[in-house]
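Below is the structure I would like to discuss, written out as structure tokens.
Every protein chain but one is kept in place in this view of the complex.
And then subunit A:
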Amino acid sequence: MHIEDLLKHIDQQLVLQIAFFTFASITIGGAVYLLFTRNVLYAAFSLLVTLLGVAGLYVFAGADFLAVSQIMIYVGGILILMIFGIMLTNKKKDQQKADQLNKILVSHHNRFWVTIVAILLFLGFLKVIFSANFQLVSKDVHQGTTVQKIGVELMTNYVFAFELIGLLLLAALIGAAYVAKKEKI
């Protein structure tokens, strides 16, 4: 039996489902670890795992450009900024001993009520999702790249929002640089 015959016998839908649920469990697992860990740097790395899993889910929904943007903006920008923030804001006086691990720990508060509220919120979402009767307009999922379509849409229908978001980014850049600068108190 040749390898091509073997590949033909594999159910493509099954492979798709397995890959989808792998990415879904990566996403949810990273988020759950972020919820329960006490180490701040481990939390940052579990957020990295979650964001990469979300990028994988975007690919399954046919949003290839947004998956790449997710990796570039979130993993390459936001997460690095957060790790810089963690590094710049830890106290050195907790780490006197040289043989001690340099853990940056966080404590939790009112865990009990928040757990109840989060579970109730999730059950409410589940009820809404399963009671909604979605009438899907087009059954066929778009195949192929979305880059050209997104570019055309950005320059035609969404050009005002596009310009506005450029202005917002400029304002955020100037504002962040101004707020964070050193000054004598």
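Going forward, contacts are C-beta pairs under 8 Å (C-beta built on N, C-alpha and C of every residue); 3 or more make two chains touch, one makes a residue touch a chain; residues count from 1.
The rule is short, and it goes like this: contacts and distances are computed from a predicted model.
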From "Multidrug resistance protein MdtN", "Sugar ABC transporter permease", "NADH-quinone oxidoreductase subunit K" or "Glycolate oxidase subunit GlcE", the hidden chain's UniProt protein name: "NADH-quinone oxidoreductase subunit K"
Where the unshown chain meets subunit A, residue by residue: 13, 16-17, 20, 24, 27-28, 31-32, 34-35, 40, 43-44, 47, 50-51, 54, 57-58, 60-63, 65-66, 69-70, 73-74, 77-78, 81-82, 84-86, 88-89, 91, 106-111, 114-115, 117-119, 121-122, 125-126, 129-130, 134, 136-138, 140-142, 146, 149-150, 153-154, 157-158, 161, 165, 168-169, 171-173, 175-177, 179-180, 182, 185
